[in-house]
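Partial view: only certain chains, each at its native spot in the assembly.
Chains: A and B, in written order; residue numbering restarts at 1 for each.
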Amino acid sequence: MVDERTMRALEEKVAELRRLVEEDGVDLRDELTLLEQRLQALRREYYAGLSDWDRVRLARRPDRPRGLTLVQAVCEDFYELRGDRIGGDDPALRGGLARLGGKAVTVLFHHRGTSPEEQRACRSGMALPTGYRKAVRIMEIAARLKLPLITFIDTPGAYPGVEAEAANIAGAIAKSIATMLSLPVPTVAVILGEGGSGGAVALAAADRVLMLENATYTVISPEGAAAILWKDAAAAPQAAQALALSAPRLLELGVIDEVIPEPLGGAHVDPEGTAQAVRDAVLRHLSELEGLPLDERRKLRYNRYRNAGNRGAGAPTG
Amino acid sequence: MPIRRDDRDRYVEVELRRGEEPLWLRCGACGELVFRRRLRENNYICPRCGAYFFLTAEERIAALVDEGTFQDLTLPLESKDPLSFSDRKPYADRLREAKETTGLKDAIVVGKGKISDHWVILAVMDFRFIGGSMGTVVGEQLAFAMERAAEERIPFVFVVASGGARVQEGVLSLLQMVKTVAARELLAEAGVPYIAVLTYPSTGGVMASIASLADVTLAEQGALIGFAGPRVIQQTTGEKLPPGFQRARYALEHGLVDGVVPREGLKEELVRVLDVLEGIPSGG
């Protein structure tokens, strides 16, 4: 196994050499090419062997393409709708109308913010009841205007706060799941970064669920699981492994339908390429779904969730 | 705002393993030793301080269902440990221990019974079984219970006692939220009433799905009702929790439940609801 530090050290060296070549005109092109080939091989080896905990860290990188940025890159056009029509508008859960593949759709996504102020306002993507109620309102527009719904999930979880509880965050999530399940239009969910617990599943009750290669989808954060089950914060990497939160594991488990590959090193290395890959995957699934009659689509969706996790339960063996 | 009597921490965890059936149980709130039979006759409420002892599913069913009418319909399912999960202890071991302690296959019992002459399908959680957590077995039992209620066209009563999703089954547990909501839609399409009874605790994934979608929602007095647990909220936000936070009366004042009912009045209250809904679903 390649270790991360070695790879980073080599990356730095290559960068230094490249600067020399470019700035000082030193002719080291052959050496550079060789080194870069070697680095690429190392990278491939490293990223092929990523642990689930490595992915957790990749999924949380501050420079990972997120929310608004990615939606704007995936869609040809995005028109934001705001407000729950009840008293608030949550910047951490956003959505609206968009064009995708030349057609009108609705989109919903978590947004973590880019600037520090925005990140504070967005509580790093932890949405409030008002966010989930806005989501339901936009789902109702999708139903009325017969617009497919695409959700982009990236949240550590719903916000755990006094006001959120007083405003029934549990009920807001439940309503979001119920509304999404009942939509008469094709629905596709894409887990972009963190798919944290109830706050994620509220937008994930879709016909198709896709995941970026290094995204995570989990019932509890590895740190939370470490604290509760291992009674040891340092056990987070183990917990990440045990929770089966990575895209490949979830594909194996039948929880998701497709892993969308990321560029070597992670989505942040090539945000545009990532957006293109997401776009292609979403369009492909949408087009498959649109080929199905409504009844068929709804039956498939019902069965998908009615039977979800059935492999986890079985007749007693003992 | 003064703290009301029913905001107090009225629930006490007693020895959860009751294999040996001691004659006496000690109240975790006031320390009183109570004769077990006396406790049962008093709805498992401490006769000295009024604390509520946690109820097993069996005890809850005995307290709510007319004697001799309960038919256990729990499907013969058990968790297959789909992730081969292990923390400090393998999940398989935890499952085995929970089964031994409770005599149950998982954290829920499903059945059919009469509540003062009203037939209902009942699903009752048992907090002793890994904190009443919802994994694939609980999800499947709940979905089955709702399908059965829809089929038999009799009300569905769900008594919640759950700290949330079963961590050891990972995202498969999360998906039980979606599964139970899907089954609830089926119940709604059949026009069959669904009554939820929230007890201590009703939090996490169960609350953020099926338990929040009832037609009528009762809270047992003192019940803890919410999404995130109080400790998580304090740790994450540093907020000071208001008095009575997430307790039954707080939930009532914030429009989350239809009523708060003392344990001794719970059956009577359910009967009132079932009486007023007599004949529903209609058109049998």
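Here is the rule we use: contacts are C-beta pairs under 8 Å (C-beta built on N, C-alpha and C of every residue); 3 or more make two chains touch, one makes a residue touch a chain.
All values reported here derive from a predicted model rather than from experimental measurement.
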Inset, instruction - Counting across the entire structure file, list how many copies of each shown chain there are. - result: A x2, B x2
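Just so it is clear, only the chains that are shown with their structure count from here on.
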Inset, instruction - Could you put a whole-Å number on the gap between the CA centroids of chain A and chain B? - result: 33
Legend entry - chain B residues touching chain A - in the complex, by the definition given at the top: 76-80, 82-83, 85-88, 105, 135-137, 139-140, 143, 165-179, 181-185, 203-205, 207-213, 226-228, 232-233, 236-237, 239, 241-242, 245-246, 250, 254-256
Legend entry - Contact set on chain A toward chain B in their complex: 158, 160-162, 164-171, 173-175, 177-178, 181-182, 197-198, 200-202, 204-205, 217-220, 224-225, 228-231, 235, 238-239, 242-245, 250, 253, 255, 302, 305-317
